[in-house]
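Notes follow the structure.
Of the protein chains in this complex, one is absent; all others appear in place.
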Amino acid sequence: MRHLPILLTVVPLTGAFLVPVLGRRPDRAYRLALLSVLLVLACAAGLLAMTGSGQTLQYYVGDWPPPWGIEVRVDALGAMLATFFAFVYLMVVLYAGSSVRAELGPAAQFWYWSLLLLLLAGINGVLTARDLFNLFVFTEIASLSACAIISVRDRLDSMEAALKYLILSAVAGGCILLGVALLYMVTGQLHLDHLGAALPAAAGSYPRVLLAALALLVSGFALKSALFPLHVWLPDAHSSAPSPSSAILSGLVVKLGIVALVRLFFVVFDWRRLVTLPLPTMVMAMGALGIVLGALFAMGQRDLKRMLAYSTVVQVGYIYFGLALLDEIALTGALMHVVNHALLKSMLFLCVGLIISRTGERSTAAMAGLARSMPLTVASFTVGAAAMVGIPLTNGFVSKWYMVLGTLNSGRPAMVAVILVSSLLSALYYFPLVVSAYFGRPASPQAEGPEGPPAMVWPVVGLAAVCLVLGIWPELPLRLLGGVARVMLGL
Amino acid sequence: MGMPLALFVRLNYMAAITLFLIGLHVLLGHPNLIKKVMGMNIMETGVFLFLVSIGYARHSAAPIMSPGGAESGLYANPLVSAIVLTGIVIAVSTTAYTLSLTIKLYEHCGTLDVNRLERLRR
Partner (left out) sequence: MSSTFEIASCLPVVAVMLPLVGAAAAYLVGLRWGLLRNWLCCAVTAGSLALCLAMYPDIARGGVLVARAAVLLPLGISFRVDVLGFLLATVSAAIWFLATLYSLEYMRGEHGVNRYYAFLVLTLAGSLGTFLAGDLLTLFIFFELMSLPAAVLVIHEETQEAVRAALKYLFMTIGGSLFFFFSMVATYQFAGSVALGGRGLVGEASTLAFLTFMGFVVAFGIKAGMVPLHVWLPDAHPVAPSPASALLSGVMIKTGAYGMLRVMYEIFGLDLLRQTGWPSVLLGLSVATILLGSMVAVTQFDLKRRLAYSSVGQMGCILLGMSLMSERALTGDVFHFFADAVAKSCLFLCAGVIMKETGKRDIRQFGGIGHRLPITMACFAIAAFTLVGIPPFNGFISKLQLSLGAFDAGMPGYALALLASSMLNAVYYLPIVITAFFDRAAPAAANGAGRRRLAEAHPTMLAPIVVLALGCAVFALSSENWPLRLSETAARLLLRR
């Protein structure tokens, strides 16, 4: 039990290496991957149960305490995100078990599973890392494996998207590492808490170095999480990966930069000090711009996956907007939206994957009249659309409520308009699709038969169900995240 | 002694930052993929140089405990070397991966020019 925090990273890492060794046969690789993800989910759920009462679990790798050794720490935020992310992963792996066979050749399949597990290791590493350098290393692991997952399909557009992603993430990686180096130079610390303690003294002697470090770290992580206007790589990258990978990239991987920045803002750099800089205002402005412009771009898309990818830009802007308000309620809402968006966007990408595999088309016109032949998929898509707009009884409503309340609470009533406009714009590009799916005339005669293999349909339905359940009973995550927000803001 | 030393120490940092910026410029600005990879490496080398400079103090010895110890009693910081090593591993894997993608792209399109690739796709 003591080793649970490190198992979160070690299990998928081991799995990633075992898959190429043991799992040359595709179905065996799949089973191995499934087993690893199940184990991770069990670990994460156990950790969530342990951190549920507000305590944090510390683990010293090799029993070396922090100034010398590496500390892995699981707080309520990490445990909760790890649990939900592992759940999303499980659903995606179940789905991919069928879809990958159709999309990839047998030779590429076990690489795909291996990379997927490596990515999970990177994700969990970022969620649990407690020192800045490990944060960097796991971010890089996640980015590299994400790139590799995009390029696993041997097609020109995938290669190009992967390359674009890779180059920009190398830029981001360089910025982050230089920022880490600058921080280490002025404080001699890498552990987040020790850094936080040492910074006030360093701020006196080296204010400009600190400013440079902050700028580098923020731009690096913002680039990785596609904060507007650093989002240019995202639509290409997310739309050209296989659908289950798009689900993970859009749902989980962009959140890593956000989580890293949350740690930086609230643990390392004291947020009360940040208020004196224009940084929160800038992040808020970029978030707001991302919300509005991203939505406008999304409206112009004719490709379903590109539309969803632009919608991710919008939602990332939304989360950053909530973070930058630096208010307890808004922070709760923003963190809640990290969870909600992970569930929603992965569900939507899986829906679209089903639609593409059924109709063979990627355009928005493919949705017309689909409700008759694909009732469960379209129903799940409807849930996702409703949650994106923030209709009551879906999880999107809960985060919207907290965000608006937080915006008012922080004394910026005019900013509420941004959130409301975002909802309205989401409605403008999601609802016509839903309406045409139910009431449109299909362009071509539809194929008869079931809507897809059950192993692909039920994960989608499962994710949609969780979205609804979180919309009706959000107490548990809200209580935990409210506690996290209070701790982070030092209230 | 103080002034030249400070200049010398700063010179290290200046050079590192300059390398970083040169690399960044090439990485983002140059259309040729191979040169982009080179830029990436230059940028990362800049960061490594910077890190190593942090850990070094004048007249310090390698951080190995021996009976006599260092003459000055100063040791170089070993942690940054560890960081740089990890960084180099990441940089190498990124480079290898980027190059393999570049080869694939070249096989597909017969060009390394990013602008021409864009045009080919349309």
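To keep things simple, chains are lettered A and B as they appear, and every chain counts its residues starting from 1.
FYI, a residue touches a chain if its C-beta (ideal position, glycine included) is under 8 Å from a C-beta of that chain, and two chains touch if they have at least 3 such contacts.
Note that the structure is a prediction, hence the values are computed from the model and not measured.
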{"item": "Chains in view that touch the one left out, judged over the entire complex", "value": "A"}
{"item": "Omitted-chain contact residue, chosen from A:P207, A:P413 or A:P450", "value": "A:P413"}
{"item": "Omitted-chain contact residue, chosen from A:V267, A:L428 or A:A465", "value": "A:L428"}
{"item": "Among A:V389, A:A437 or A:V484, the residue in touch with the chain that has been omitted", "value": "A:V389"}
{"item": "Where the unshown chain meets chain A, residue by residue", "value": "389-393, 398, 400-402, 404-405, 408-409, 413, 416, 420, 423-424, 427-428, 431-432, 435, 438-440, 472-475, 478"}
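One rule holds for everything that comes next: only the chains that are shown with their structure count from here on.
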{"item": "Interchain centroid distance [CA atoms averaged], chain A/chain B, Å", "value": "29"}
{"item": "Of all residues in chain B, those that touch chain A in their complex", "value": "20, 23-24, 27-28, 33, 36, 40, 43-44, 46-47, 50-51, 54, 79-80, 83, 86-87, 90, 93-94, 97-98, 101-102, 104-105, 108-109, 117, 121"}
{"item": "Chain A to chain B touching residues, read off their complex", "value": "133, 137, 140, 144, 147-148, 151, 154, 156-157, 159-160, 162-163, 166-167, 170-171, 173-174, 177-178, 181, 184-185, 190"}
